[in-house]
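Notes for the one structure printed next.
A single protein chain has been omitted; all remaining protein chains appear in their positions.
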Amino acid sequence: MPITAEQQAEIDELRANAKPTLRAVAEGMENHLYKAHDVLDHGFIRVIDYMGDDAAICQAARVSYGKGTKSVQNDEGLIRYLMRHWHSTPFEMCEIKLHVKLPVFVARQWIRHRTANVNEYSARYSILDREFYIPEPDKLAAQSVINNQGRGEALTGEEAARVLEYLKGDAARCYDHYAEMIDQEGQQGLARELARMNLPANIYTQWYWKVDLHNLFHFLRLRADAHAQYEIRVYADAICNVVADWVPAAYSAFEDYRMGGANLSGKAIDCVRRVLKGEKVTQETSGMSKGEWREFESILNG
Amino acid sequence: MPITAEQQAEIDELRANAKPTLRAVAEGMENHLYKAHDVLDHGFIRVIDYMGDDAAICQAARVSYGKGTKSVQNDEGLIRYLMRHWHSTPFEMCEIKLHVKLPVFVARQWIRHRTANVNEYSARYSILDREFYIPEPDKLAAQSVINNQGRGEALTGEEAARVLEYLKGDAARCYDHYAEMIDQEGQQGLARELARMNLPANIYTQWYWKVDLHNLFHFLRLRADAHAQYEIRVYADAICNVVADWVPAAYSAFEDYRMGGANLSGKAIDCVRRVLKGEKVTQETSGMSKGEWREFESILNG
Amino acid sequence: MPITAEQQAEIDELRANAKPTLRAVAEGMENHLYKAHDVLDHGFIRVIDYMGDDAAICQAARVSYGKGTKSVQNDEGLIRYLMRHWHSTPFEMCEIKLHVKLPVFVARQWIRHRTANVNEYSARYSILDREFYIPEPDKLAAQSVINNQGRGEALTGEEAARVLEYLKGDAARCYDHYAEMIDQEGQQGLARELARMNLPANIYTQWYWKVDLHNLFHFLRLRADAHAQYEIRVYADAICNVVADWVPAAYSAFEDYRMGGANLSGKAIDCVRRVLKGEKVTQETSGMSKGEWREFESILNG
Partner (left out) sequence: MPITAEQQAEIDELRANAKPTLRAVAEGMENHLYKAHDVLDHGFIRVIDYMGDDAAICQAARVSYGKGTKSVQNDEGLIRYLMRHWHSTPFEMCEIKLHVKLPVFVARQWIRHRTANVNEYSARYSILDREFYIPEPDKLAAQSVINNQGRGEALTGEEAARVLEYLKGDAARCYDHYAEMIDQEGQQGLARELARMNLPANIYTQWYWKVDLHNLFHFLRLRADAHAQYEIRVYADAICNVVADWVPAAYSAFEDYRMGGANLSGKAIDCVRRVLKGEKVTQETSGMSKGEWREFESILNG
């Protein structure tokens, strides 16, 4: 149960009090405000605030391009044009602020996206809750045998059972000792900033994360991708759902050009041209390495 | 008249349509939305959008410091604490979007603040308006005789008259030729991206500028400072007025710690201590250079 | 003549004094150090310093991916892999510092690339030289009739002559008045920070510009592109030549994947697949807009 009764009461109160504003309002986003979308076993994402909508993207673009944008007949077409030609600044004119609860090992990947603002719960000041990510059985994946970075099939039987036992047992014991070390009853109590080092990376942390739409799309392209680690991808997927309601036209263009698109090298484009002219092209005659050719074939074959 | 009738009609329409939102609303800021605040002879700033308020700063800080912040009794005290100890991330949780019309030579200084989002009117696509900054007579300052970077007294008499004549005449002639060169009646017309190079740096441009509150404060500290060039300072001053209505507690802390504060070196603090102990300290015994001592004295004497 | 005799003497002296270092040395880059590569009529680029080489990119990647990179047999293959999969951080481990002299209207485009460090010559402090960019006759292009942003054929005859006369005459007159206004003989002299506003955007400025290789590639992709304005493209081209000597493997991968590559949307990839299966696809059946289809065809047809 990721949201406490106290938090739910706070959410209910916040959602009960609409106020008038003269700012751009995205109807689809108002429905999401403050509500927690569950992710993993104890995590969530919640929209805390947002700025702008599809129209705000176009408004900013029209400042830049002036009458030059008049030829594009509507906002949706303009947004597709901007996305296609990598005009990133109009998308930067929208901003979103999320409250995210997530395991530490996911947070460590996430924070590598530098162009964002973050306030994380500090275990120097405060005591962490006893909540750890324990994968569902079907997510307890083996190491991939073909890819150093990937996952294979789910573990089964005794091996799966042993792994779960270790993960649960070690987390419980580490947390018990953490709690015991910082306890100040009848002893001095270890400094929190030191005691936290005993906690494993599947413990949950939380933060406020604020980012503009351009940089959010960059994050989503990498983290909602099929090659991203499952445990961060589910957060990216949850955010995608929210963004689709917030800026439907921009999200649709993002899906077509970024998520569904592909970047072909000069060599790859040359191969496509040769094939279209009827030539038979193989990896050997393509100029590409084996790995590159494999990726190229998977794009052409879908 | 910096705002056209068409623009005023648009502003009036935008201001007539309040919509309900569940987001944080800063009452003081709603009054500013879309309205143009005149700056210089043809410039303005207008608030297009904002995110957050004083409470949002505290909310983000409390995520970070948890119960550690309970000891600070109220939001104002917490905000002062954050400002005093350079905790910048909670201030980054607020965001503002401005529409600014400004001379190009001011824009060139402004853009050096890199942590912001900008969409500028493009003279590659579109035609610039015939509007130039011409200083008021009392702002037509002489070069400072003591400071390479500063200004002295206002020019007077014939010299002032000649300067104004040059500024006005050259701007008019350059613009006439610009318009003639791009004209496509009876000739091909020079490309706009080339023709713009004939325009002097006092021509007005405009942009949407979006920035978080922490970086805005950094901008204001440098540009609302007495040593900043007058022509950018008036923009910073106009923004200060808006920010004071938006986040009154944060702005008040900013005024006390940043605008009204001073950074003393280790040597300077040592001198203060010696003076407080009754010692007579001079530049020669201070360990400071002459320039540094002069600045130090001006801080102590106010 | 973009380099003065004084500057050339300084360059010669700097190039005469090699010192031993334990750092990575890129032989191809040492040849470029300090030398000015002429660009436009008075501009140049000069390499002032650099950090890293192709090996440094691989070294950083191997820290990240550990033994996972052993399967890639050589540095060139690893660099191509990194570029193909958008692993940007290893490229950020190389850095270059350039001295650039360029017209102000080019500088205004350039500075929009925010992730870089800049020290520009300040016309608040110092007096600008009397040097303006005047296009060669074959670069005096007409406004494009099909593209708001582009250029058409070069102007000819009387129109070309008149444009050149305007550009030269206005620059000369504006500079004469600038010099007269700041002159302190027999008058107070206008403050430099004000007088500079009389100068047109084809006057030359200069700066030190420092950027990491990842962000430099992003700059080059946009500015060495055929759609970039000619006057900034020539700077990008000059930098490309330098980078090819500095990090040959990385530059080669950049050429193939970025400059020579193309980004296809999901719709475009779907069309390629359909064509490869023998289907006849037209704009009408493609799901693309006319503009998008035109761009797609030009990729396929080369």
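Letters A, B and C mark the chains as written, and numbering starts fresh at 1 in each.
Quick note on the criterion: contacts are C-beta pairs under 8 Å (C-beta built on N, C-alpha and C of every residue); 3 or more make two chains touch, one makes a residue touch a chain.
Please read these numbers as outputs of a predicted model, since none were measured by experiment.
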### Chains in view touching the one left out
A, B, C
#### Entry: Selected from C:40, C:61 or C:141 as touching the chain missing from the view
C:61
### Residue, one of C:51, C:111 or C:299, that touches the chain absent here
C:51
### Message
Among C:5, C:18, C:146 or C:226, exactly one should touch the missing chain; which is it?
### Response
C:18
#### Entry: Omitted-chain contact residue, chosen from A:193, A:225, A:279 or A:297
A:193
### Query
Taking the full complex into account, what residues of chain B touch the chain not shown?
65, 67-68, 71, 77, 80-81, 84, 86, 148-149, 222, 255-257, 259-269, 272-273, 275-276, 289, 291-292, 295, 299-302
### Task
Go through chain C and note every residue touching the omitted chain.
14-15, 17-25, 30, 33-34, 48-52, 56, 59-61, 63-68, 89-90, 92-93, 95, 97, 99, 117-122, 125-127, 206-208, 210, 212
### Message
Residue by residue, what part of chain A touches the chain that was omitted?
### Response
103-105, 108, 111-112, 114-115, 118, 122, 124-126, 133, 135, 140-144, 148-153, 155, 159, 162-163, 166-167, 170-171, 173-174, 177, 180-182, 184, 187-194, 196-202, 229
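Here is the rule we use: only the chains that are shown with their structure count from here on.
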### Query
Could the interface between the copies chain A and chain C be described as same, meaning over half of its residue numbers are common to both, or is it different?
same
## Note on the structure
Taking each chain's centre as the mean of its CA atoms, chain B sits from chain C at a distance in Å of 29
### Message
Could you pull out the residues of chain C that touch at least 2 other chains?
### Response
148-149
